[in-house]
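What you see is the complex with one protein chain gone and the rest in place.
For chain A:
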């Protein structure tokens, strides 16, 4: 019966209806609101915002709801929406030294100006399932103790190291940042472009790459010089006014890794930098990003290419985007019967030729 491909239109409609039903789940269980997701699944929301390259917790929460909790699908929804938005302009670079931090730790100094601020972290929790959370109508947890806001400045650890020339200089630059979403990736890429690609890259991919450098595939001996999470003001120049005004604030996670460097004939030994900056609270990704950034800098720092994946700019940048990766991976479930048919004919001909000992004939 030749019915295989007929009725595609009806099948699509029915599939969409079924999907909507599955997304809702058991109607006896109350519907989940985007506000609940935004407030109580905030790390998932943060990840969707970071990889979706759009800072909007409400839309990210909506995307998560629509995607049935599938993070990559939610990222995709947000990206597809983002690309339709008009561009008003570019903000001024945010100043993370002025960040209102909720968390700030250094693994390289026991104490430092501004102090260590642990913040709301899982780090020292014991990973025991808290069955009390399964109860309905739980009272909110008692408020955490509140410290007086400090007006002490919070200098970056790398800036402190820089005072003694112990870490490589990071010269300021006014070069406009490239925009990966408005021009195709050109290789070799500048560090700014690499960082942009890594900031929207898949967290799992970066985590594995960073982990591989720790295990010896492009080792860079990284310390977390500093990790800080908090809000920064976003300022934009308005041509009509002639000066910059604050248009809002966003939460960021920043990681600066401090890495070994032996020095060379022309340069004395000093530490080198890896950098990670991710929207929202996303420290696993920020740390991973800083390690991968550092590994990718081998050429600039005169190191050897050891063939490690994390050192390979083209490999990393071509494969770090999960919306691209998932699309291309999953497209192989689309019909390929024309190509498969061509292969079938070929393999039959080759087998027939092998059987007869003759050259294949059409």
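Structure notes:
Here is the rule we go by: contacts are C-beta pairs under 8 Å (C-beta built on N, C-alpha and C of every residue); 3 or more make two chains touch, one makes a residue touch a chain; residues count from 1.
The rule we apply is simple: contacts and distances are computed from a predicted model.
Protein name for the hidden chain, per its UniProt entry and selected from "Alpha-D-ribose 1-methylphosphonate 5-phosphate C-P lyase", "Ferrous iron transport protein B", "MoaD/ThiS family protein" or "BatA domain-containing protein": "Alpha-D-ribose 1-methylphosphonate 5-phosphate C-P lyase".
Remark: the omitted chain is touched by one listed residue; of A:210, A:292 or A:323 this is A:323. Touching the missing chain, out of A:134, A:163 or A:187, is residue A:187.
Residue positions on chain A in contact with the hidden chain: 1-2, 4-9, 11-12, 76, 79-80, 82-84, 86, 181-188, 314, 318, 323-324, 326-331, 334-339, 341-346, 349-350, 353, 359-360, 362, in rising order.
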